[in-house]
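Complex shown without one protein chain; remaining protein chains in place.
And now, subunit A:
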Amino acid sequence: MSTWHEYLNEGNPVPLWPYPVNYGRENRLSTDVLIFGGGIAGSHAAIGARKAGARVLVVEKEATKWSGNGGAGVDHWLSACTNPCSKITPEEYTKRVLIDCGGYDCGPLRYISSRESWEALLDCESMGVKIRDTDEEFKGAAFRDEETGLLFAYDYENRCEIRVWGHNIKPSLYKGMRKLGVEILDRVMITAFLVEGEGASRRVCGAMGIHTRTGEFYIIEAKAVVLATGLPGRIWNFSTEYRSTFRDPNCTGEGVSAAWRAGAEFTRLEESFPDSGTLAYISYAVGNAHNTWHGCPIVDANGKEIPWVDRDDKELSSIEERFRPAQGQRFMLGDGLRVPPSYENQNKKLAPDLPDRIRSGEFVLPLYADLSRMPEKERRAIFGLMVGNEGRTRIPVYETLTKAGFDPDKDMLAVPVMDPSAYCHSNFWAGVGAPQWRMWGCGGVVVDWDLRTNLEGLYAAGGAVFGAGAHSGAAASGRFAGRRAADFASSAEEVPVDDEQIKREKKRVYAPLNPEGHPIGWKELNAGIGRVMQDYCGQFKSEGGLSEGLRLIGEIRESEAASVSAANPHELIHAVECLAMLDVCEAVIHASLARKASSDYLCFNRIDYPRMDPPEWRKLIALRKGKEGAEIRDLPFDYFLKDSNAPSLEENYLAHGGLSGKEAHK
């Protein structure tokens, strides 16, 4: 008895907006380090900056206690190369990932992640997250270290990926931040930076935003800002009706938009991944053998087991082998990093020719995930520990399925019946979409060894930085960026606020309250922008198509986007998100136009430049907003080891505030 329609049908009048609305009323705040986005990266950045002695303010569009892509939980912690059981060094790990990404990865982010992700996990432990098997539930399991009580995933020999009980990760971080004296401002969406100066001397010195419930305006002066807004979504695919987005739908690119308009430099924006959108299934809730479910036996309708193979497609004879490197293999990367492992680092996997073997009738649909074929501790680790703690699984999957009677000891969970091609990868819940349907890849701002952008005072962490990442990388890079931002803030001078910028931004963000012409709602605008991206910047791109897309985005700014209307603060926020999306689309299309070659690594197909990764295009394309269009330059893969940088990863890390030995955890 709590839907809106039921409420009205009972004869109740339409209530007034429940929060006091004061569009445009100004609130002025000031801090040393402003954290833009209070998700995983932002929370760790706040803690890092606060521990370094700065005054810290987190501004979060959602509610920080559970917010962000990783806010609903985490079940395994990647790249923990410095944990006491790891057999892989951060150097080796970073170099391998850079190779696997074809070079298109961010060295500083990757190295910092593998160097500090274990320390970030220890921080979480000190705030109340369980990371060790203290109850000895898994005593004797092949994945347990008997001395430390740590449990490992994927590669039980090399032990870089740690299984954790992280369903409460965000409330723990929230409590930890409060205890340290971090200030938190929830339900405020930052829409623009305050900047000072032009060109190379431009500095970010604060931000502006709107309250998502009251519509009030916020002006925040800060000596340094950490951009921690994650990955933009809803850019290609948008359907509120039958949604199954893997990523938090509230991440819509206002961070990218604000940084783009301020002149921050981005790279890898041309990359986008296939997205099955509304055709995806509940993550981790249908039969699969991927990520959290890695290693699970899959059987066909007649109970015949699908073979698991090694990197040479050699069939494995035991379940145990699924978690051990192949003969002669140094280590396996595991899943969840958004890096396609090369031959050297490949995981054990389901037979990749499964689609053909289904077509030929060797295996009969539907397939099932049969956890009961695993040893009890492996089964419990997958369903009880990982599904019980992963983001969006404790309630949506574990509780929902067990209450409905599912028992992994007795039952097989069905894999959806799809086109055989969909079984080429064990991530069966991803389903299959249309070629036009895409999602944000690994694009983000370019950073140096301080995780600073090209703009003075603007640092970045987590998904906001270009390069692949995951929960642990967001935590580690947040921790680091927070420290560096605090260090800068400690000697930075305050800059007087420029009222002209405030006036301009207020005019822009409150425009939907007085739309031009015939009003249009935010949903229709969002879907319309998405359609342009689907048609002109989908899987197959061309000069003509991309140029047309760019023209249409520009045209929408003057027509539908100028007519977008808002009846309350909630709608206003969504309308302003759509305005941000237009900037995001513009940047993505500029980047796509600039790369005149196709790339396997970047899932980037130019029908007019079909050659895949030709040698002359093995480089990053860096771009920022120009007076007209975009300013574009080439950036070599190893930019972070060139010019004024030291020649090795570790030297750079240590020279820029990296922590060694006992300093690492404090």
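The definition used in the following text is that contacts are C-beta pairs under 8 Å (C-beta built on N, C-alpha and C of every residue); 3 or more make two chains touch, one makes a residue touch a chain; residues count from 1.
The rule is short, and it goes like this: contacts and distances are computed from a predicted model.
Novice: Which protein name, taken from UniProt, belongs to the chain you can't see among "ABC transporter permease", "4Fe-4S ferredoxin iron-sulfur binding domain protein", "Chemotaxis protein CheW" or "PCMD domain-containing protein"?
Specialist: In UniProt, the chain excluded from the picture bears the name "4Fe-4S ferredoxin iron-sulfur binding domain protein".
Novice: Out of A:Arg115, A:Arg144 or A:Arg213, point to the residue that touches the absent chain in the complete complex.
Specialist: A:Arg213
Novice: Could you tell which one of A:Asn9, A:Ser201, A:Asn514 or A:Ser644 touches the chain left off the display?
Specialist: Of all options in A:Asn9, A:Ser201, A:Asn514 or A:Ser644, contact with the hidden chain holds for A:Asn9.
Novice: For the chain left out of this view, which of A:Thr214, A:Asn389 or A:Ser472 touches it?
Specialist: Answering carefully, the residue with contact to the hidden chain is A:Asn389.
Novice: List every residue of subunit A that touches the chain not included in the displayed model.
Specialist: Those residues of subunit A that touch the unshown chain are 1-5, 7-12, 15, 18, 62-63, 65-67, 71-72, 130, 137, 165, 167-168, 170, 187, 212-213, 240-245, 248-250, 278, 281-282, 285-286, 366, 368, 370, 372, 380, 384-385, 387-389, 391-392, 394-396, 398-407, 410-414, 416, 570.
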